[in-house]
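A single protein chain has been omitted; all remaining protein chains appear in their positions.
Chains: A and B, in written order; residue numbering restarts at 1 for each.
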Amino acid sequence: MAKKQTVSFTLNGKAVDVVVEPRELLIHTLRERLQHTGPHIGCETSHCGACTVDLNGMSVKSCSVLTVQCQDAEVLTVEGFEQGGVLHALQEGFTTEHALQCGYCTPGMITRAYRLLKENPSPSDEDIRYWMAGNLCRCTGYQNIVKAVQYAAKKMSSAHA
Amino acid sequence: MAASTDAPARDSKLQGVGSSRLRKEDARFIRGKGTYIDDIKLPGMLFGAIVRSPYAHARIKSINKAKALAAPGVAAVLVAEDLKPVKLDWMPTIGGDVQAVLADRKVCFQMQEVAMVIATDRYSAADGADLVEVDYEELPAIVDPHKAMAPGAPVIREDIAGKDEVGHGKRTHPNHIFTWEAGDKDGTDAVFASAAVTVREEILNPRVHPCPLETCGCVASFDKVTGQLTVYLTSQAPHLVRTVVAMLSGIPESKIRIIGGDIGGGFGNKVPIYPGYVVAIVASIVTGVPIKWIESRIENISTTGFARDYHGVGELAADQDGRIKALRFTALADHGAFNSHVSASKLPAGLFSICTGSYDIPKAYCRVDAVYTNKAPGGVAYRCSLRVTEAVYLIERMVDVLAQKLGIDKAEIRRRNFVKAEKFPYTTSLGWTLDSGNYHAALDKVLKAVDYAGLRREQVQKRAKGELMGIGISTFTEIVGAGPTKVCDILGIGLFDSCDIRVNPTGSAIARLGTMSQGQGHATTYAQIIATELGLPSDEIQIEEGDTDKAPYGAGTWGSRSTPVGGAAAALAARKIRAKAHKIAAHLLEVGEGDLEWEVDRFKVKGNPAMAKTMKEIALAAHTGNIPAGMEQGLDGTEYYDPPNLTYPFGAYVCVVDIDRFTGETRVRRFYALDDCGTRINPMIIEGQIHGGLTEAFAVAFGQAIPFDENGNHLGNSLMDYFLPTAVETPHWETDHTVTPSPHHPIGAKGVAESPHVGGIPCFSNAVVDAFAHLGVTHMDMPHTAYRVWQQCKALGINKR
Partner (left out) sequence: MKIQVDKSYPMPCTAEVAWEFLQNLEAVAGCMPGAKITERVDAARYKGTVTLRVGPATMSFRGEVELQDVNPATRSLRLLGKGTDSTGTSGASLSLAARIEAATGGLCALAGTSEMSMSGKAATFGGRMMNTVADQILQQFADNFAGQVRALEAQRTAAAGGAPAPDAPVASVAPAGSRELNVLALAWAIFRDWLRRLFSTKAA
């Protein structure tokens, strides 16, 4: 049995420390040690994207990251989007455009869309579909998710205008 | 009496039936604060990991737990022997069969449950599972259902070898489950014998799997002190599970609490009771601590309820004008190793006899022969409305086959055969009474919207250039809302449903129902129904489902039954409240009940509209002494609703595809879906359901399959192979509607969530076949992957430049 290690990183702006075996996956650390059950588990082959988090400025499937790889990292999950009681434009967009039904893919979708809009603030519908191809949904058929991301893109760009 | 001028504004404020109001449940999901089963943590909780058989058919010679028990963190290892003292090694299924909870001396499908390792955390449990040593003696497996009833075929179910029936009539072979038929066989045969035209096709509905994004699981917690069993469960039918667990375990049902919380998609996958749940319950009883069991995706696809696997033969007899005179559909049904899927006890093949579709067919006969094979159990799942996907696929494909044979346009042949609007309620030759419909209007509206004539002209031009363009039509009639208790029961429990509403003194309300949302938006839509009935804003009506300690008894949510049955119960419970409120209003206003009329949210005195009492005012009064003499306080209503009939939503879909004859790739150029689900409670939510159901239909039609090799090895049980469409390949959906209310439903609503799946699959298939129709192709089996379509192009010699 490999020796446990202490790993320190920032989660949604707060410093956290965990003691984990080297083989522990980030998704399990987030969900079980750090009580952040927003990111979900939908598969074990890294296809579904329900576990998507933002790690050091990149969208990452946390089921494919070892916690020991996250020393000093900045991790953002869906729980970190609402600031001071104000919803992020994406959260508002998802509910306004009815882009969720069972809600299971939603944290991963929002977290992925966040990074998408950071890198491409005015994506086309096709851009959105391509950039979010790593996040699966069974309920919505994606059409309203595309609309939700467009809603957020417009709101965020007019806020900057 | 003229309506007040402010009535529309007041009505709009309620956000009741017809409002596309935003969903109330979204608030927690967009924040990642849902409570799904894997989010549940209880003090002292242990984890279970299941040891599974690598063989599809084998005897278990021995199981050695020693190494596993010695592994760090492992608390217990349970095998069938450990379940025998509590008589839980075998359990009844909701299909009327029995199923092994943990394999007892033999395994009957690959990845069948053999043992469960209980440990302190999921990593230790997985390590422990690797260390359990099982000695197997492999047996020959039956994988092809056509070989299941061959003389001398290996016997799969030795446990029922002596039984000549398993709940549905006589068995003729050890691997036979049942034969079910409906209609007039002799009359139908006679029509076929003398018909001007007959067509016949062998049509496969391949085995697929619903694959909701959240897998199945539970947290079972038995309290040794109180004797109370609490199970948090991914279940679409919490009350049915509670009753079955009580029957199985001997614990009084009043001491069992099943809690369905947030569920990440059901689609029928979360209706059956899986062995993992039962072993977790036993483990909790034995250890006295909570036990969590959550399956992996591979376990989910390999062992939980699959869908379809119907090997069908469709036959139609018609006259030269394409008027169908008789229908004969038979199917060989592969149920896997146990008959475990949901089905009403009198309807083991579900609602398959809806296969006469939207058509006026004078004579019909259908038969389903079900067999066991060495594969995972299941059959009814995946938005199928209980085998309606299989039935509608057959009739919609065969109508196209008939059209091609006679050279009649595929829309025209449907018009000639539709049940006419004035004939409703219409009883089909297989015994279902379709409540309402207007098929001609729906089809006409769709064909106009897509410029059907223009599409056919374009197709002629494209064919002249050697290009493949297909137009698919699907005009389906659904049957949902199981159902009237005289026809529909599960293990004897009738398929009624219920609603219990309590209005509090300050005028808001809580309603609890026996259904169970897995994303359908019940917290919003039921509130809308009650809002319109009671005149209270839907924002102030809390909806609760899933906690069997609180919710009245119901059969859960599957087969699109929530709106037809639960929604009816909600409306009628609300009407009981309004009837009482009427009396209280009369008392408060000191008039007779007949002097009052209801308008939106209040009772007004006829001729003196200034004198009125709102429901809110009445709610307060109901909790005081100022009520009619002899009346009890409170403003509650409870309704247990036994529907008089099922409901029959319908639709007309058109799909346009362009197929690349060099690669076999199909591009869905356009998909136009018109649905009629009667009264529309929340158009936004309906549209979302249509998008989702069509996307799942797209997946089934174009890429999903559950393949096995000849030894019963699963060849595609992870997302590396099983096709779940991403945002990239999912087409753009166009939706439309007509409204033909159900005459027997209290608010005229029919339910809609499975319609897009039922109607979408044949629409896609019809489009693909239509692309090749001019080259003589009459049928192609799903899935229409690029490779399989390319093989068709190659067979026709058109795949090369």
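By our rule, contacts are C-beta pairs under 8 Å (C-beta built on N, C-alpha and C of every residue); 3 or more make two chains touch, one makes a residue touch a chain.
Since the model is a prediction, treat every value here as computed from it, not as a measurement.
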Open item on the list: Could you tell me which displayed chains border the chain that was left out of the figure?
Closed with: B
TODO: Have a look at B:136, B:424, B:553 or B:640 and name the one touching the chain we're not showing.
DONE: B:136
Task: Residue touching the undisplayed chain, where the options are B:579, B:715 or B:795 - done: B:715
TODO: Kindly state which of the options B:23, B:52, B:209 or B:397 is in contact with the chain not pictured.
DONE: B:52
Task: Residue ranges of subunit B at the interface with the undisplayed chain - done: 51-56, 110, 129-134, 136, 138, 709-711, 713-718
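Note that in this section only the chains that are shown with their structure count from here on.
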- [ ] Spell out the part of subunit A that touches subunit B in their complex, as residue ranges.
- [x] 1, 21, 23-24, 28, 31-32, 36-45, 47-48, 50, 77-79, 81-82, 87, 91, 94-96, 98, 100-107, 110, 128-130, 132-146
Task: In the complex, subunit B residues that touch subunit A - done: 22-23, 25-34, 36, 38-39, 41, 72, 121-123, 211-215, 262-265, 267, 294, 296-298, 518-521, 684-685, 687-689, 691-692, 694-696, 718-720, 724, 726-728, 730, 732-733
